[in-house]
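Every protein chain of the complex appears in place save one, which is left out.
Order of writing sets the chain letters: A, B and C. Residues in each chain are counted from 1.
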């Protein structure tokens, strides 16, 4: 058993996927989707940016929406285990020759100092931070339960669940290895074909995946496949399908259940931006400290890995799931930047 | 508003779809499916025939399985509102020139006298009866609740829900009209193309359909499209999908939700016979006495009528849903017959 | 088997419980509850009265709220099977010496002519009608599904389910018999103690109960025990409990499952009026034409009849379920009356 980053205890660690920042050409329509239909709380509006969280998130936000000519991802935001880990990650990255920007406190509202850099292989823009405020929700919507920030509303999104990155197939192997070796994610499941890694599901928590990375249909780097938000029960996903269908929100695929992760899926598109959003519930948790990655071949993946039941997810060509959206480069589209 | 059969009060009435009798080449495998997986009670074994019911059915059986070289339907069994209606239906049928067999009590175990005939248009074999025993379940499985015959077991089939008949497209219009005018079913929803009725959902109860009839993919008469059994909740259908998938039962389609009927569907094939079985939950109930049939055109049907969410059901060619199984002729395969 | 009213075909028949009209001291707060939390559509506001329906009701309304100094029930509204049945019921009632008021079309908005009278034993104010409009919902909330009037909203109330009447214990037997003999309701389940009928569940549809009548805790006549609204799944009742709890709506009892009716229950109080409202899902349907009423004794009722699981409902004294609200007398509080 190889020592991983997280196990040595001497290196900085990622604690969670904290947030994603999405550019949208129609922020009002995106807010109708995320706030009014999915039920997220708009914690703060800051010029052209809106900060949202699920009803079970106590911290400031897990989603930033900002006005943008095209749908784009500004940043994938990871939170560290301890405050000093942010700078420790910066040091490690610079040692690797990765350019690191230092973002001033408030670059994203409610957040402390952070660093920003591009994944050296897939060019996805990451931000790493620790400090973030935990504002109480306003009176009218504050939950009586101290473990919830607000009352359940709309379709009941309670938190961000995971992010799924797409990139060129040639990069997947190196990009995934880097996520494991440098950021400390552990591989839980994966799929390969003829020795080429096509997709990998990784986590720093007992979830099957906090992050996934795989080959995108357009074979371009730095793409968002989807961001997933978590509901409490599989039955909530059915209610979401019912409601979103009737509100004219495009359903890419689902509801159904993945074999990989055992999560219930419903892929829809934010009507304001076209970003693919997974409405997700369930999945198994991994508490075994000696978990061995489940490595799927294509035959099994197509038989029962992608779709255990429900929508077959078997038509890559022309499939609505083949939609991805690109990412920003090193410079953030949000706020003012302090160069590192 | 035309007076219907049921409303005049002077004609016999069907109260419910009581049972279906299915021939299976592998009755042990069919029992493993219906009894052990779906959780139905085997009330009686009679030579090569087995009688089953759901845990919420107080009467003797809603499903008969019998050994047969090929998968075949012996009979679609309808129960009347009152005892004298059986003979009244026989009279009406004979007036129409339909040949009617009289079945002795016990032709199906637990049942009283019945009549048997072929639908004059689609040639489906129907049986009509009133008397049927209501045996208590044995001690070990009898429910504490007097409204349930037995304790919930397996995947929780509680009762037969509806039957869906297929026939040649040229017959659908006449066959459906006959179900309405002679048997008193009311049309709740339908779909047509270029003036040709393709499918109709009909009921004598507030369900959207106790029976449906439509054009089958092979365009042959007297086919079974599927028989549906009812579960209590949509979440039960998800558990059924999970479990049946893992037991290697072929899933034709689903889970998903129909726009027509608003029912949750999961189409599977009895591994012993190949008959298509729908695991069904939900649907709306019609209490309005002046319900107007919802008549769909093909565009709306394909957009959201067949599949409101979930498996798109959009590939008639090669679709597992295109499976149908044939019916017996006038002579029943079960027991001894007394000619009428 | 005795011929019932509904079977003779020569007498008028009730098709459904169509609506209830509730007086509330705080109509804004009641609207917040029924419209904003439960998700009902406010079809029309008419002076101090508001008309609402569930998303699966195509007709004008199933709930009327009107301003009133105290919480009161103006009317329990039954819809007949055919138009001419309204006048036929009027004749039968007058033959019995019951005073009958004739209500002009529009007495309740959207409704045609109706009659009004007091139950001759329990003094509950009933109205009987047939004609009622079926307005389309406005663009923004109209459902794409023709069997739904509007999109699912809030906690997903889809229709009125049943009404539960309370009266003095001495009246229950006669009052229940009258509902059966004159209005054609059939008894499905009942509970008695020492030969005295304490409660009875009755229906004209395959539901276990469209109406129930029983002894109220204060032993006063003409009380409302509760009105029930129907959700699609048991899981929806859990979401309702979660949400209503967090919005400070008083939960009387539940969630839990009744043995009688097998329905999932959640009893709450409209915060505007204090009327007891049951959030209800599930229950079994009765298609057997020869159903025999299940008559419970108190031991079984207390063991598993009232509560099959969940909240025990075992504390009549001091129980929040002991709340009832009174009814109007013969004169309606709504609109203008035309004397019969």
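Simple rule for what comes next: a contact is a pair of C-beta atoms (placed from the backbone, for glycine too) under 8 Å apart; a residue touches a chain by one contact, two chains touch by 3 or more.
The structure presented is a predicted model; accordingly, all values stated were derived computationally and were not measured.
> Name every displayed chain that the left-out chain is in contact with.
A, B, C
> I'm checking contacts with the chain that's been left out. Which of C:256, C:289 or C:305 qualifies?
Checking the options C:256, C:289 or C:305, the one contacting the hidden chain is C:256.
> Sort through A:81, A:102 or A:174 and give me the one touching the missing partner chain.
Checking the options A:81, A:102 or A:174, the one contacting the hidden chain is A:81.
> Take the complete complex as the reference. Which residues in subunit B touch the chain that isn't displayed?
Against the left-out chain, subunit B lists 143-145, 148, 151-152, 156, 233, 235-236, 239, 242-243, 245-248.
> Taking the full complex into account, what residues of subunit A touch the chain not shown?
Touch with the absent chain occurs at residues 7-10, 15-16, 56, 58-59, 79-82, 130, 144-148, 158, 189, 205-208, 232-235, 259, 262, 282, 284-285, 287-289, 294, 304, 308.
> Write the list of subunit C residues that the hidden chain touches.
233-235, 238, 241-242, 245, 251, 254-257, 264, 304, 308-312
Here, only the chains that are shown with their structure count from here on.
> Going by the contact definition above, tell me which chain pair has the most C-beta pairs touching.
So the pair of chains linked by the most contacts is B-C.
> Can you work out the whole-Å distance between the CA centroids of subunit A and subunit C?
Subunit A and subunit C have C-alpha centres separated by 47 Å.
> Using the average of all C-alpha atoms in each chain as its centre, how far is it in Å between subunit A and subunit B?
Each chain reduced to its C-alpha mean, subunit A and subunit B end up 46 Å apart.
> When the centre of a chain is set as the mean of its C-alpha atoms, what distance in Å lies between subunit B and subunit C?
Inter-chain centre distance comes to 32 Å.
> Which subunit B residues sit where two or more other chains touch them?
Residues 233-235, 304, 308.
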